[in-house]
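Here is the structure we will look at.
Each chain you see keeps its place in the complex, though not every chain is here.
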């Protein structure tokens, strides 16, 4: 299977088979080995500050970690190369995980739609680092994130 | 209203009126001006890694941020003093928020119940810092957190 087909398959998996992402309504809308995009729409269940109607910081953290994690997965797939058997790819993916995550909350989480983007800033064979941003539909920057991931 | 009555009221509010915490099943089980405890039980909806049945990292981040946030709130209430009118307390609380959060994921999020504890390590009139830990029911340390909060 080509890498692009694999990535499409993973995207589909992410959008249907990860319970917590499904609960929040996170949708992987785009990703390759250097960047990714995850979107979700406002839902009242995602509120943390009820009087002010602001997203819970945990929602933002979840969305940023998801965007960072999938760009890291794609970079792992790319490093393995086109001819790697699918089960080897999956075995490698199951070893990946977040080591640490930092979120900087810059503006209150308000809007109708939220767009998280991630880019790889370090891609090694043991550890990868991604930087993430979350904007709302008006282009306002709501949060920054930095994630360190184990990949091997 | 005495501080302890206020804290009981806030605890009740947190357990019933914060939609995202309710969605996850987070329950504030204890808190005062120096430490707090938040608990939740395993639910299949909280999974991030389906084949391995591990909590989504965003669940852990949410629970740690919640534990840190409430101990910070209690320290703010304590600093205001016993005779502060309730509406002034609430006005001050609504100005509080997370500035940044770091989560260190130490072990896979597995267990039947998860217990987050937070302690205040810096308590100023503008900024407070809390450290958090999440264990499962067997006492295994799953994650550490550090949160910086604006309080004034």
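Chains here go by letter, A and B, matching the order in which they are written, and residues are numbered from 1 within each.
The criterion applied here is as follows: contacts are C-beta pairs under 8 Å (C-beta built on N, C-alpha and C of every residue); 3 or more make two chains touch, one makes a residue touch a chain.
All figures in this text were calculated on a predicted structure; none of them were measured in a lab.
Student: Of the full homomeric complex, 2 copies appear; what's the total?
Tutor: Altogether, the complex is made of 4 copies.
Heads up, the rule we're going with is that only the chains that are shown with their structure count from here on.
Student: Taking only the C-alpha atoms, how many degrees of rotation bring chain A onto chain B, rounded to the nearest 5?
Tutor: For the C-alpha superposition of chain A onto chain B, the angle is 180 degrees.
Student: Roughly how far is chain A from chain B, going centre to centre by Cα mean, in whole Å?
Tutor: 24
Student: Which residues of chain B touch chain A in the complex?
Tutor: Within the complex, chain B contacts chain A at residues 17-21, 23-24, 44-52, 55-59, 61-63, 65-66, 69, 94, 97-105, 108.
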